[in-house]
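For this depiction, one protein chain was excluded, whereas all remaining protein chains were kept in their positions.
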Amino acid sequence: MHLCRFALLPLCLTLAFAPAATSVVAQQPLTVVAAVAADPGHLNPAITTGSPTHAVADSLFNGLVVLDEKGEPQPDLALRWQLSEDGTRARFELAPNAKWHDGQPVTADDVKFTIERVLVKHHARTRASLGPVLDSIEVLSPTSLEFRLRRPHPALIQQLDVTEAPILPRHVYGEGDIETNPANLRPVGSGPYRFESYAKDDRVVLARNASYFKPGLPKPDRVVFRVIPDGATQAQALAAGEVDFVGRVAPNEIQRLQRSGKVTTTDVRFGPGGGNCIMTLGFNLDRPSLQSREVREAFAAAIDRRQFVERLLLDHGRVADAPISSGIPWAHAASSFPASLFDPARARMLLDQAGLKPDAQGVRLTVELVQFASFGRYADLLREQLGAVGIRVQPRLVDPAAMVDAVFRQRAFDLTLISYCNGTDPEIGVNRMYLSSNIGNIPFSNAAAYRNPEVDELIAAAGAITNRERRAEAYRAMQQIVVKDLPYVWLVETDFTAAWRNELTGFAAWSGQFAERAARR
Amino acid sequence: MRPDAALDPSRRRAARWGLALLAPPVLLAVLAPLFGKPRAGPMLAAPSLAHPFGTDDLGHDLLLLLAQGARVSFEVGGYATAIALLLGLALGLVAAFGGRLADDLVMRGAELTVTVPPLLLAIVLVGLFGAGNLLTALALGIGTWPMVARVVRAAAYGLRGQPHVIAARALGVSRPMIALRHVLPAILPLALSLTGVLFSGAVLAEATLSFVGLTDHTMPGWGHIMAHAGPYLRDAWWLWFFPGGLLVMTTAGVAWIADAA
Partner (left out) sequence: MGRYLLRRLLQMPFGLAVVGSLAFLLIHLAPGGPVTALSGEYATAELRQEIERRYGLDRPLAERYLAWAGAVLSGDLGRSYLHKAPVADVILERLPATLSIVLPAAFLSLLLGGAIGLLATRAPGAPRNMLAPVLALMGHMMPTFWIAQGLVLLFALKLGWFPVQGLDDPRAIRPELGDRLRHLVLPVTALAIHQLAMMALILRAALQAEVARPYMVTALAKGLDFPRARRRHALVNALHPVLAVMGGRIGATFVGAIAVEIVFALPGLGRLIVSAAINRDHPLVLGIALAVCAAAMLGNLLTDLMMNRFDPRMAIDRDETSHAA
């Protein structure tokens, strides 16, 4: 350990500064430092469902409602709401004192603009669920409006929170192409925090919105999101007090953090990217080699999903044994896609039948897997398991912005790995993966480009019924079909664990606006 | 090769140490195909008889992973060294025997090349063309040829005054012929003595590229293994210790052997 001796010299010189630095920090106004795993790329939560953007931007905006810990809607921008008897109209009263960060009032017109012109076009989940149902939004007065629906939409209120339906100011985002609007990088919202600065790959700084419409909120003076790509570094920084809050703790760090005694952890089903998430492998069905159902079945048979639970999630999750998450138990078709499908011999046989014989190196097929760099270990395990049956996987690990462009704009991929969050109702997060109307340049929509009229119909039918039993039937039928068609391989359901330093309290880890009520203990 | 190399005992000792250091990684690389594909075992198991180097977070036997990684390192290191030697020898001889203009061009080219760090060149090429071991080797070879060319040129200049070269010239042997027949054999050992620096530099550069994720992910190198050691630094020292140790053994071993040659 020669290096210690040489390292020590400069270290000791600066050690003297250490105590001084910490004592100054303690007397400052409260700044909450949250670690995020990936650079958000942009800060407009209405045009993506990506969690890197939502983790930061949800604190800048409001929905019409906010979901409490049990998932029940509570007032946010809307003070109250009322559904008509037949379920096709919903009336909302907005908080009259809500203001945008530039001082303009939040109006019903802003809501109409955001939902009709932005969300049902660019937000994959809201587009797939609300898009086909929404007839129009009528502005009744500056602070009241009415949703007019083509048919009843059971999940409506639940999906009007900041994660599913953040409301944007029309006077800022209304002009030109929303995807290239400069405000995506300098957002103006109505939320508890206003934007201060954004240094890519480094940090986003938000400052307390002093004229927030909810009295006494938010409590912390600033929230700083620090980009720390490595999960271990995040956890280490949390334990060392450099960071206050980690929204998604890496599974292998949970136990250690709990043991450290310095940190509070809590399991959450929801988070800024949505809830009930299934890590999903998507096939690009535009690629001729992947159009054969047998080939896709071979992929499914070659993947041992129990290993993902055991080795990557460390049991903080389970095998996804149906296309819809077990977190929506009434719609979940249990065991329709069981872990026992793992059968490498069958995978080899299917590939043989498809005419994909191994070459001299044992390779039958080479596929490119485009995915977030933060899911890197999944790529390693997939490469190994698929490699065992002769499918050579070339992972391309990229940042969220590049992944969205590669997969949804250019469709330049064979396989992609996406954490599809189902939400509290299949309407919210499931439909978007399968509807043929949801193919194209919409982030985290139907990545496979899967088209099946039968499935389109079943989804439409399920949305049109209010009776939960009959909705469940339609969803079960839908799941049987997609399991047979296999546009995706549903790998594992992931649980999230959030953690924060014991010195602080009041985090709403299940919500996008997690820091609104945080305070020193 | 220095004439007294074989006689100097301290050099011989250095060479023996170098060989001892280099043997294990070479052995690993040679034996890698026999080991077969890594299979899942217990996760993060400490070194034991069943897993001499322990296992990683996915339950892979670290020894097998490192054996595969050794092949990547030696492949990239070998190709890069060969490319640098070939380019350097050719251009060095051209500079020495090709006349004033050729000399100037080659030497300016060399000056220019050394301002571009080989690793930077590799990142640019990988960024533009996609990751691959051969491309990496090519970039590293192109980035290091001046080191060889300068030595070759200087030595060849020295040889121009040697009696046998003067004699050949007087007999009307063409300049390229003199360069190949009479000069090349004499300076080849000198050029080869740079193998150590070139090879260890390339192995280190490959490890860095694979650490940051800019190599072919289908063949994980030592750097990739070390990048994934990060999360387990506190519990699984072996994930940090063995790959780095092997890397240092390789680079130091090669450097010492070459230094003694």
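By written order: A and B. Residues from 1 in each chain.
Basically, contacts are C-beta pairs under 8 Å (C-beta built on N, C-alpha and C of every residue); 3 or more make two chains touch, one makes a residue touch a chain.
Since we're looking at a predicted model, the values are computed, not measured.
Taking every chain of the complex into account, the chain not shown here touches A, B. Remark: the omitted chain is touched by one listed residue; of A:R203, A:H332 or A:R471 this is A:R203.
Across B:P33, B:P117 or B:G158, the single residue that touches the chain missing here is B:P117. Only one residue from B:G127, B:G158, B:P176 or B:P189 touches the chain missing from this view: B:G127. Checked against the hidden chain, the listed residues A:D399, A:D414, A:D456 or A:D495 yield one contact partner: A:D399. Taking the whole complex into account, chain B touches the unshown chain at residues 10, 14, 107-108, 110-112, 114-117, 119-121, 123-130, 146, 150, 154, 200, 204, 207-208, 211-214, 223, 226-227, 229-230, 233-234, 240, 244, 247-248, 251-252, 255-256. The set of chain A residues touching the chain not shown comprises 2-4, 6-7, 9-11, 14-15, 17-18, 20-21, 24-25, 28, 31, 33, 41-42, 180, 185, 199-203, 205, 224, 226-230, 233, 236-237, 240, 242, 373, 397-399, 401-402, 405-406, 409-410, 412.
Rule of thumb we're sticking to: only the chains that are shown with their structure count from here on.
For chain B in complex with chain A, the residues that touch the partner chain are 37-38, 40, 43, 57-59, 213, 216-218, 220, 228, 230-233. Contacts from chain A toward chain B in the complex involve residues 230-233, 250, 252-253, 307, 310-312, 373, 376-377, 379-381, 383-384, 387-388, 392-397.
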